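A single protein chain has been removed from this complex, and every other one stays in its place.
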């Protein structure tokens, strides 16, 4: 069985990580996983939310959103409807938790980084692309804050790297990095967030059509772990480039 | 190491499932996992949401909420704030997906069941108690709909049973069914939704303090699977009782 | 003419007042007037709303809500609709005013008590049950605050007791404590809030089907006054029991 | 004791009822009770709300609002805050119920009348002025609908007249038609809605500072009944004038 | 060609400016342009919005709204819909900008003036009537603030006068001060805000049916400039009268 775009089951789509996309943000990345394109900007502000003041610790949070026509049919704007939907809430929270997993709050000091992940075009895997790109934007923003001495000299707020990938079982076959058309046909769908050293930050598996057993779960985790290893390499490679090249 | 309430690591809290709690709802259960108490009511209405009309298929959905003083400090009402928070959205969606995993939409016909899960008192594990109790309320509501011929004779909308439990790693020890005080100290926290035949409907593991590895994930799934087996037995036992006893 | 449940016109439904229902709240009562069940919790917080700061005086307020399936047909959640309905607002305000009628703000000091009255099951008279139960929760919360010295020693924030009952004219007969089925058939409907010494805090009479005259108003007030006398006795009896029995 | 404006305790403020204020509305009245000025417009539309369709019966409803600077200090607009306050809800509902007390829904047919009562200037008694003025606007709107044959020939949707007045106990003295400065000093405050034949549609008494007894309640009702008799005469007088004079 | 009300193309409707309409507001004007009637109140408060604190400069802002039945068919209240519409936002912002054009913030000191412009009856030109009336209310409010020494002695916060008029091309003829029926038939519609010395504060021309050329634009500006000259005279005349006459 071959996939719609000819990939092997364990193959990522072409991934690009374009740093410095925005002239305003402290960190910004246009990340693409195939036709999925997400603009991730990182905003550094001094100070923390009220409930954290005086703690000496920083905060990192995220907001995810989709442009109305990022998808095949146009969705209403959440600003027009006057409220944020459950899916948006869920993904924003996931991105925030994932990035906080590699943050040392003490080292960050009482500063806040907000990651805005806006999906410009969607073709499956928007949340995993968002996490993967947001990490790079976060790294650039923290480097900026270190250069500006907003983060105290010698402090290293980042304790590691983090990336994410989707996996799923489509017609009994475990596949890596699902496109939209694969995603809708998946029996089981899983999003896995990993650190660069191969441990798990989040594992979210959902039986869409049929419950899954321990063996299937294992196969999906194998795929995801290997996929994240590749993504980690791509993140490091992107960060190794001089900004502006 | 012993747990704050003297349980062994693989022991559930006392679980009670009180059916027929409400005189109005088609199905209703007051479920308790220790001090966590959730009132689950199932409402059957003929007809389905607009996007499903004419499909011949039914729909099952859920809404989760917490009373303001279900917790140790009072939380603002979401109705007063004018919007639903991300956590509430996330859990409502999880409960709905979990119950839909055991529903045959065709057999249900164009009818809708809404599960309302209102937490009267919280002490950890409110979402897992909600799923476990909601299943029993759903089963009663479907039996009611069958008796009323709202579901066509001979049709079996329920394809199995479903329940859920939380597990977590606290001080390196994997524990089953965390109380609130254990939950806040957990390094890793996982909610697992299982069918009665031991397969997974949802696996949601989150690294709260430290990323987890494959071995730890395995230990947590072992605990959860055994816990769900016990919950399934308690659900069946509750459903075997004559309503009103 | 006999009533649907065999009561005499001036007879209350069975009333139960279960104190200490919640392990978290400073005061909590599950009150039932027949099949109407309301969970009332009292939350004490130090400090007062902004407009009252520096006054040396405390504040007492209330929020009323109904679970979606507390009634015979399911109602939409106000949190989902994103706004609070007029009826909810009206009753929340009534409960707050009623309880404030027996509060000495100076004696309370700059502390706030919030009464949450959540209707778990409705069968008429939810607002009167809420007021009656909330008073008992308030009394427990104030006793707690006195024990904790949050209220200064020797201060008595409660100046009396308060309870409430509904009355109405159904088929020309004035009736006490209407059930839902009586309520919908009533020509006139009145809610009366009394202090323990038999004076009025609120009198809200509404002609549902036909305007009422002075004589009918008098008959309803007679019934209500006697009903409140009974409720006062039940409140005092409940408060005389040791908490936890 | 004399009142701030020299009135006797049982004296109304100067009341004016200016019909035909608006060139657009089917009925419109600028009513003033002293310095309280309320613009009441009645809008007739064919058809009824969804829940009433096919019943053959009409509907009457009301919306009350205050201009931001109708009062001594500016209040935020409810449109800007994005939600309607409890007080506004409460009064809108009261006005609607009061007017419906004199409506024969069958005779009205499947038509709706909306009464908009906008307070242009407030000095106590805005809700009672609104009810009194809205009745006259309603009467004009119904006459218009009869002339246009929207109401079927021979049908009389109005079964009587309705008006309202406030009363209160200020410094032990029962007073009629309180101005704002009297209202804030009142121990007890009552709004009474009467039909033209002297019966009660609503009696809403509230102990602001001290509970009231049966004798005080009686004195207030006496005052209100007499006041409403006067208002009824003023309403009939206004309606007897040819529109446009 | 004569206009529906017999005016010449360059003729204003009868304009009245009634000062001191409200007993509460620091400045208040009931302005009418023919059947268009707008109540403008000016509220002075000490202090400025947060973003302006410590600047030593004041602020002037405006809120525009229409009563639901100001127009021929009833519009929903924005408070009931829970949000402010685009047209309301746009006009509120226009009024605020127009008035700020004649304000010396330094001279005003850290004080805020809010102009509320509520349309009681609409017949075209509500925004231009609002600006014209609001200026007069603002002038009265500033005089009040000067008398109360809220504005420091010798300071002149007003640097000039401002008024506004609508113009449009209807059936190839440029017309001044359009009534509603003219407005809906206009090919081009323009609102012009002028200072008393004949310069422009805002020029907003919109092609409703057909784009317009430079010559047509010129003709409209000629009309508007002359109309504003007349309005300026009427404003000054109104302000020259002793308040209360």
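Read from first to last, the chains carry the letters A, B, C, D and E; within each, the first residue is number 1.
Going forward, contacts are C-beta pairs under 8 Å (C-beta built on N, C-alpha and C of every residue); 3 or more make two chains touch, one makes a residue touch a chain.
A quick note: this is a predicted structure, and the numbers were derived from the prediction, not measured.
Novice: With touch as defined up top, name the shown chains that contact the chain not shown.
Specialist: A, E
Novice: Touching the hidden chain in the complete assembly: which of A:16, A:43 or A:146 does that?
Specialist: Per the contact definition at the top, the residue touching the missing chain is A:43.
Novice: Quick one: which of A:116, A:140 or A:216 touches the chain that's been left out?
Specialist: Residue touching the chain left out of view: A:116.
Novice: One chain isn't shown here. Among E:24, E:97 or E:185, which residue touches it?
Specialist: E:97
Novice: For the chain left out of this view, which of A:22, A:146 or A:225 touches it?
Specialist: Per the contact definition at the top, the residue touching the missing chain is A:22.
Novice: By the contact definition given up top, give the residues of subunit A that touch the hidden chain.
Specialist: Residues in contact with the chain left out: 22-25, 28, 35, 39, 41, 43, 45, 63, 65, 67-72, 74, 77-80, 82-84, 88, 114, 116, 118, 120-123.
Novice: Take the complete complex as the reference. Which residues in subunit E touch the chain that isn't displayed?
Specialist: Touch with the absent chain occurs at residues 83-87, 89-90, 92-93, 97, 101, 190, 194-195, 197-207, 211-214, 217, 221, 225.
Going forward, only the chains that are shown with their structure count from here on.
Novice: Could you work out how many touching-chain steps separate subunit B from subunit C at minimum?
Specialist: Contact-graph shortest path, subunit B to subunit C, evaluates to 1.
Novice: Based on CA centres, what chain would you say lies at the far end from subunit A?
Specialist: The most remote chain is D.
Novice: For the Cα fit of subunit D against subunit E, please give the angle of the superposing rotation, nearest 5 degrees.
Specialist: Angle of rotation between the two copies: 180 degrees.
Novice: So how far apart, in whole Å, are subunit A and subunit E when each is placed at the average of its C-alpha atoms?
Specialist: 50
Novice: Got the subunit C residues that touch at least 2 other chains?
Specialist: Subunit C, residues with two or more chain partners: 82-84.
Novice: I'd like to see which chains touch which, written out pair by pair.
Specialist: Here the touching chain pairs work out to A-B, B-C, C-D, D-E.
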